[in-house]
Structure formats: structure tokens, C-alpha cells
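What you see is the complex with one protein chain gone and the rest in place.
For chain A:
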Amino acid sequence: MSTTKNLSKRQNGVAFLFLSPWLVGFFLLTLGPILGSMYLSFTNYDLFNPPVWTGFDNYRKLMGGDPRYIQSLKVTFTYVLFSVPLKLGFALFIALILNRGLRGLGFYRSVFYLPSLLGGSVAVALMWRQIFSYDGIINHFLWTYLGYDAPSWITNPDYALGTLVLLAAWQFGAPMVIFLAGLKQIPQDMYDAAAIDGARPVQQFFYVTIPLLTPIIFFNFVMQTIGSFQAFTPSYIISDGTGGPADSTLFYTLYLYEQAFTDFEMGYASAIAWVLVGIIAIATSISFLSAKYWVHYGDEG
């Protein structure tokens, strides 16, 4: 008995030994900073002098109507509201096309996935900037062929956020690949049965494909929503890190970054970060709570 116990202990020890790089990384590089940031959110910390405990002052300041913070919230919620459905819709549309048994499917799948690989990169944001600038390709076309003197799409507050939403939608590759995998899991029998019952393709889509795809839609929706709340790079690059013009692309995370590293308000920035954690947690909880009404799992019977 005690031999078995010792062996089991030794095996646990070996397991922990192999896990130790991850554990050390998690505790030192993830959990440590998370707790540190939680503490800093209750302090006045300018990065250079020791933090001074100020209780809920930073949170009070946030709730007290910091106008740029409110603006960053508006921008971020608008971005999430439009970019997530647009991206998912587009991803599903392309996945449906690719699922029709095209020749060279692997090639097309890679081509469509490519923007997502490059998506977060500086190069793509820079390219976007060139295409939609005042003298970019789009405006060149509009002026040459239609005689329309269009505005600079990325530096006009009326359109700047729209171009960022388009950029997000264009990076539909990751959810598309997941949709495609989901579509391939739907048994052909279902479509055959629906066809025998007289369902046309559109009806098959709404009464077979969509219901059976809801777990995948749900997964993509949650992941994309979380990612969109955390978006930073597109605005940082396209607006030169300013969130401009006129704060029209001031993403939540960009304002956080500005407070921390331009204004040296690390305590306040930490509070902003923790509120974002709360917002994402609420959004995700709502998604999960709503799931029972619209997500159908195959094993539900």
C-alpha cells in the first residue's frame, strides 16, 4: 500500500517537474502581473515613484465622467457591435461557398485565411492606410472615373471607424476555417431528408445548416467579441497612436496605453484595464446565458 502511495507521489513529482516551466511562467509572468495590476488600480502610480494607496479614487474618476474615457467606450462598443456580426457573416458566407466542393479548396482556404495571419500586423494596417487615404487607390478611382472628390476615409471622423470595421471584417479567415470545419460535420443525411420533405436550398440553410452550426457560431461569436474589445493595433497604426482624428478611433485599449505611457498614470490605466475585464466578463456571461435559447447541440436529442 505504502509502495503504491510512494510511487504515486513520485509520479506526481515528475509530472510537476515537467509542468514547472509552464507553472513558473504562469505564476511569475501572468498571475503576478495580474495581481500587481489589481493592486495598482487602487493607487496613484506615476511609474517612477512608489505607488500611493488611494482606494477607489481611480474608479471614481472613471465613473465621474472622464470625457475621453467615455469616448473610448463609445468607440469600442460601436466597433464591437459592427465588426463582430460583419466579420462572422462574411466568414460564414465564404465558408458556405468553399464548402460546395470546389476544386483547389485547400488553395482558396489558404488565400482567404491569409489576411487573418497578417491581420494584426503593422504592414496590413499601413497598407489599409494607403488604400483609404485622401490620395489612395479608392479616391483615385472615384475622382478619375466618377469625378467625386471623396474625403480621406481614414482621417475623417465620420468614416475612420468604419474603415477599421472593414479592416476587421476583411480578417475573417480564422472564423471561416472554423465554420468550414463545422459545415463538414453536418451529416449529408440531414440535407437528403430535408430535400425529400421538399425543402429548398434556402430553407435547408435556415432549418438545417444554421441550427446545426449554432455551437460553432456561438464559439466564434464569443472569441471574436473578446478579441474586438481588446483591439489595439489597427487604431494605433492607422491613427499614428493618437486615436484620431478627433478621437474617433480611440479604442479602449489605446486610451489605456496612452494613460499608462504618455501621461504616466499607471494606477488609472490599471483601473481602466480592470473595468475592461469586467466588461468582457459581462459580455461573455450574457452570451453564455443566452446560449440555451439559441445554441443547439447534437446530443440534446
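The criterion applied here is as follows: a contact is a pair of C-beta atoms (placed from the backbone, for glycine too) under 8 Å apart; a residue touches a chain by one contact, two chains touch by 3 or more; residues count from 1.
The definition used in the following text is that contacts and distances are computed from a predicted model.
Trainee: What is the missing chain called in its UniProt entry, if the choices are "Multiple sugar transport system permease protein", "Cation/acetate symporter", "Carbohydrate ABC transporter substrate-binding protein, CUT1 family" or "NAD(P)/FAD-dependent oxidoreductase"?
Mentor: This omitted chain is identified in its UniProt record as "Carbohydrate ABC transporter substrate-binding protein, CUT1 family".
Trainee: Please identify which residue in A:62, A:94 or A:154 touches the non-displayed chain.
Mentor: Once the missing chain is taken into account, the touching residue is A:154.
Trainee: Determine which one of A:230, A:262 or A:290 touches the chain that has been left out.
Mentor: A:262
Trainee: Since one chain has been left out of the picture, which residues of chain A touch it in the full complex?
Mentor: That gives, for chain A, the contact residues 46-49, 133-135, 149, 151-152, 154-157, 239-242, 244-247, 258, 261-264, 266.
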